[in-house]
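Working notes, structure below.
Note that one protein chain is taken out, while the other chains of the complex remain in position.
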Amino acid sequence: MPYNLKEIIAEKPVRFTAGHRMCAGCGCPPAMRMILRALHPEDHAVVSVATGCMEVSTFIYPYTSWTDSFIHTAFECSAATMSGVEAAYQSMKKQGKLPQDKNTKFLAFGGDGGTYDIGLQSLSGAMERGHDMVYVCYDNGAYMNTGIQRSSATPHFADTTTSPAGKVIPGKMQPRKDLTEILEAHHLPYVAQTIGVNNFKDLYEKAEKAIYTEGPTFLNVLAPCPRGWGYPTDMLMQINKLAIDTCYWPLYEIENGVYKITYKPAKKLPIEEFLKPQKRFKHLFQPGNEWMIEAFQKEVDDRWEKLLQLEKATSEPNAEAK
Amino acid sequence: MSIRERLSGNEAAATAMKQINPDVVAAFPITPSTEIPQYFSTFVSNGTVDTNFVAVESEHSAMSACIGAEAAGARAMTATSANGLSLMWEMIYIASSLRLPIVMSLVNRAVSGPLNIHCDHSDAMGVRDSGWIMLFSENNQEAYDNLLMAHRIAEHKDVLLPLMVCQDGFITSHSIENIELLEDDKVKEFVGTYKPEHYLLNSEEPIAVGPLDVQAYLFEHKRQQAEAMRNAKKVILEVSKEFEKLTGRSYSFFEEYRLEDAEIAIVCMNSTAGTTKFVVDALRNQGIKAGLLKVRVFRPFPAEEIASALSHLKAVAVLDKADSLNAAGGALYEDITSAMYIAQKQVPMINYVYGIGGRDTTSKEIESVYTDLQKIVSTGKLENPYRYLGVRSK
Partner (left out) sequence: MTEDNYNKNTPWQDLTPGGDIYTAGNAMEFKTGDWRSVRPVFLSEKCKQCGLCFPVCPDNAIPVGKDQKRTDFNYDYCKGCGVCAKTCPFGAIEMKEEGV
């Protein structure tokens, strides 16, 4: 069925409601809401969320924004917690303790702090064990909930409260970790990197694939944070567009090891376009710091080039030739 | 007719788990509890149980998965020791605060460091106020029996708290002793099925578990937990009575061994009670009125009942198999002296920290404790209340 945004919004239920207390203009809620819309309306879901913005602002006792079953336990174990829920489902369904005609899907969420860093082991374990679940990382590139501390997802040179751009050290001195590739190294049936942009087609379709592919699957979703990144709050969609047009955040998927880049910008924009609106990169534009932009550009180019090669190397004709 | 067997403590625990047939077991290997998930995964592989065994990548994930499974509506069990429990620590509190009746076998071992794989109670003492019910077991039989009673206590609607059954690492877990097992069908009937009122996998009633609980609510939720722990006392006695009817084996908050007419007594937990009973009998033969109080239910702490049971004594020694490193006494000692104070019972009482890191505690050493107590009674002088048993010293 071809993607029809208006029909999806009009017909499919909202599974993440208003009344949550995420910041105005936050990039997470639109993306997460759309991912949940990819669920078939007749299916029940259990959602687990790691401690972080998407938990502490969406389930503040006694109010919850989640219309499906929801569990939060701690920061580093969204995946492990969900693996227990899923194990219970498989066991109880097999024993006839749950209705046979009802499907439940399992979605674990975590921010980059809870996924790239403190929750990486729990995620790796759950994926390796093969639980039938989707793990969704909403990557806003720092520990935003605790006040913008650097994570391993924080981009090179970014100014954060624990990698401040100072007189001697100009921001975070390490490039960001490539989590999507780490997950691909688990040989999962489906791994994708996506974003909520334009008509949200890329996000929705990947979410649907991830949810309805049997086994463990992974989505890495860039979710801008206006406070942490320091861009005007209303620029969410423009920032997302710049992230993909500069190839800072390539959109691609890997199905059983086969790479497919789902968006190739007609004209790849220079990385400055993405960096410039963001206060966390302000110091990169000071005279004498050109080398930082060059280094950033090189990093983006190298990763994009590698991705193009991976796509080529794993595409069908090549795969057959092997 | 019950079944006579010869099993180690770990085998006894795994056998209880097999008969309970939980929906999910999530566990990670750590000496000396490793054998429990090992035996249990054999039951899973052979289709003896319906359980989904989750071989997690850490104890933190073991407890996380148990929480997820239990909240989902399943019966979840695990087993661990020492550092495994330390790694679970964060989730231990979350399990109890979410009011999930998870059941764990804790095979007691020294918490690092330095690394030591042998028995003491430092692991259990580290989580003594985490909101888990804690039952201690003298031997394999008690480890088995406590596990069979565990779900009935933990899942009771007035309780809804997780429960751990403790046994001594190696001393109990790896020693093969005689044991009486119940038939599978009797266990099944006694344990019953788990029917939670609200659970994640009920698609008819989606629920949310684990909120951000702000200043206006957390205190009240903790108060509920405290009440549940108080309620557990009544439920433990009820379930124990029912278990006695089924098996003839009697359990209460604690066991009083020749205590009624005793003048001096030792209080301890787990396997040391076995050695102490042997010493008590020997001393009784010599006409010395020695007795023992063996604590089975450590949390909820039966303060009033223990104070009452010790009130007639002339001197008491409390044995702690973990040092509290607080420049005062061990945890059990502090709890019991406090209970006596509240009950206004003035009995001279001393503390021995003993058996750390698997140090053997011999009958001779236990006898020396009774000798010390006799001296306190005869001189009326207590001197140092904080003592050590079996540590080398100049």
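Think of it as A and B in the order they're written, each chain with its own count starting at 1.
Heads up, the rule we're going with is that a contact is a pair of C-beta atoms (placed from the backbone, for glycine too) under 8 Å apart; a residue touches a chain by one contact, two chains touch by 3 or more.
Please read these numbers as outputs of a predicted model, since none were measured by experiment.
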item	value
Touching the absent chain when the full complex is considered, from A:95, A:124, A:149 or A:198	A:198
Identified contact with the non-displayed chain, of A:235, A:269 or A:295	A:235
Touching residue (missing chain; options A:9, A:185 or A:313)	A:9
Selected residue (touches chain absent from view) among B:208, B:265 or B:295	B:208
Residues of chain A (touch criterion as defined above) contacting the omitted chain	5-7, 9-11, 14, 16-30, 33-34, 58-59, 61-70, 196, 198-200, 226, 233-238
Interface residues of chain B (partner: the chain not displayed)	97-100, 160, 198, 205-211, 213, 216-217, 219-221, 223-224, 227-228
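The criterion applied here is as follows: only the chains that are shown with their structure count from here on.
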item	value
Between chain B and chain A, distance of the C-alpha-averaged centres to the nearest whole Å	43
Of all residues in chain B, those that touch chain A in their complex	23-24, 26, 50-52, 54-58, 60-61, 64-74, 76, 90-91, 94, 98, 200-203, 206-214, 217
Interface residues, chain A side, partner chain B - complex	44, 46, 48, 55-56, 59-62, 64, 66-74, 76-77, 80-92, 94-95, 97-99, 102, 104, 121-122, 124-126, 128-129
